[in-house]
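Some notes on the structure that comes next.
Here the complex is missing a single protein chain, while all its other protein chains stay put.
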Amino acid sequence: MTDIQTENLLELKDLCMSFYTDEGKLPALSNVTLHIKKGQILGVVGESGCGKSMTALSIMRLIPSPPGKIDSGQILFNGTDLTQLSKKGMQKIRGKEIAMIFQEPMSSLNPVVPAGKQIMEAITAHEHTGRKEAEARALEMIGKVGIPMPDKIFHSCPHQLSGGMRQRIMIAMALVCKPSLLICDEPTTALDVTIQAQILKLILDLRDELGTSVLLITHDMGVISEVAEMVVVMYAGQVVEYTSAKDLFTRPMHPYTTGLMESIPKLNEDVEELHVIPGSVPMLNALPEGCLFAPRCPFTKDMCRKWKPAIYGTENHQVRCFKYSTEWEKQS
Amino acid sequence: MNKKKGISENTKGFYRISWDILRKNRLAMICLFIVAALIVIALFAPLIAPRDPDLQIIKEKLQKPGPMHWLGTDEFGRDILSRIIYGCRISLSVGVISQLIGTVIGFSMGVCAGYFGKKTDAVISFIIQVFSSFPFLLFAIAIMFVLGPGLNNLYIALGLLSWTPTARLIRGDVLRLKNSEYIQACIIGGGSNLRIILTHLLPNCFYTLIVTSTLGIPGAILSEASMSFLGLGVQPPMASWGSMISNAQAYIRSSTYYSIAPGIAIIITVMAFNLLGDGLRDALDPKMRS
Partner (left out) sequence: MKKYLLSRIAQAIGVVFAISLITFFILNIIPGNPVQLMLGEFATQETIDRVTHEMGLDKPVILQYLNWLGNMLRGNFGTSYFQGRPVIELLGQAFKVTAGLSLMSYALALLSGIVFGIIAAVYHNKFLDKLLMVLSIAGISAPNFWIAIILQIIFGLRLHWFPISGVSSFAAYILPTLALGTRYAASISRITRTSMLEVVKQDYVRTAQAKGLPSWKVTMGHTFRNALLPIVTLAGSDLSTIFTGSMLIESVFSIPGIGKLLLDCIGNRDLPVIEGGVMYIAVICVLIYLLVDLLYAVIDPRIRLGGENE
């Protein structure tokens, strides 16, 4: 297992990011706070549109800049605040210290450049190596991500490769400079189920070998249970719960998380109807005052509708819900 | 279900939304206004032009722009401003009529190619290929060579040659539509081919037809100007902007204003149609609805 170090590799503090459009200000991320330790795998889970991908893109500072903008908060990576970094500074970090792989391997690779050259590009952008050495390293990496006949694949163009292979190439490209953090945005969603398992195992193995921390974004609970150590649950642009993967399934605290868990059909239970959480996710331009989940929560009290809850709980299990505050019992 | 009307996107709502999008595009609205003004000028030329464009007053020839003749006079003493106003009639009529002819031919060919498939498609696609492989203007000159110069022949020549882009796009549309479920249902439901084409295919091709014809007008206007410049288009004493530029060549040393004005007229007209066409295309584009 990983040895937990007390230092945080990545820490997001109260990150707020909004889109400024013709329809007004859309707060995509509100006070997002999370942290990853060295060598840790943090899962980020939530429905589509809850802000998971936006969090990842904010860390990489790849949010399309009109109309998106980071309003406030900090992104601390090894102590440096990424929100204050210049464009050049950020370019040095991307690909080298923090790398990212995306959901659609089909469209995420340059269609006219051979796969091997795309991996080499990542190397030559950050390190002063000669062409031959870069080529050798790229070949090695292709082999490391479990692709047979690396030589042939090196010269192949993306359209000649299958989906699983393309995702492996993406992983190779991301890890070739040995970054300390790998962000995976739904890495297996677009792949067949059998390939999914392989890719996840690959990520785990590489983490073990290289000591890379992983931020894994997904909406798939199965992936979380397989791979994640700690998990962050997001809802409507906010973090609502942070706990270990085990506790997420056995002791969920936030009413939203509980609802999610109950919605998963279990093999050993016979149910007439699938459980649903009533209502729907609020639109970004019509967010409720007070707790964002209040309109759909079975435990809502007056204070939930009026005030925004702070974060309560212990170091290893935190929740943004008034139910766990000391004043809960006193309120009606 | 209303079988009489063709099934297409909620028609009224679709055009309403398009108009809203177009309205927001300031540049396109300005060009819409300019095009409307040009149409008015063309239609009401006799009322707007200060003088008779063919009236020759040799005494007043080659005068610089002044209070009597705002844009000066040409080598026969004719008022240039009036000739430009009448020239607007020629340019716009060539643009509109040739595009009309071209669109009708293009739609027919495109539909036949896409709808009847196989051999018809192969033949028509080949014809399209032949027509596109050859420089447009050269073909036009060849046709004018055969028909003889003159405005009416110009309508025919340009109309006969401008159908290819429309045909290509319509063919693509029809191929796509043919595979859609509701067209399949129409075919199974019976009804003559002509009926299916006119009531179901045609409404769905409006986008393509409107955009290609609007964007084809600038080309037609420039072609007319070029042909008239070469002496193969409009014949004297008719005033076409192209032929005016040609006549002005002999006097570029002394009367440069003569060369400039008709060119500016062409640029404004063509630019307005181009920008309007772009705006229309964006406003009507079904893919850009978010």
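The chains carry the letters A and B, assigned in the order they are written, with residues numbered from 1 in each.
In this text, a residue touches a chain if its C-beta (ideal position, glycine included) is under 8 Å from a C-beta of that chain, and two chains touch if they have at least 3 such contacts.
Computed from a predicted model, the values in this text were never measured in an experiment.
Of the listed residues A:60, A:75 or A:215, the one in contact with the hidden chain in the full complex is A:60. Touching the missing chain, out of B:37, B:55, B:68 or B:130, is residue B:130. Across A:15, A:29, A:70 or A:93, the residue that sits in touch with the chain not pictured is A:93.
Contact residues of subunit A toward the unshown chain are 60, 62, 87, 90-96, 99-100, 102, 104, 107-114, 121-122, 125-126, 156-157, 159-162, 165, 170, 173. By the touch definition given at the top, subunit B reaches the unshown chain through residues 126-127, 129-130, 132-138, 141-143, 145-146, 218, 222, 225-226, 229-230, 232, 242, 245, 248-249, 252-253, 256, 259-260, 262-263, 266-267, 270-271, 274-275.
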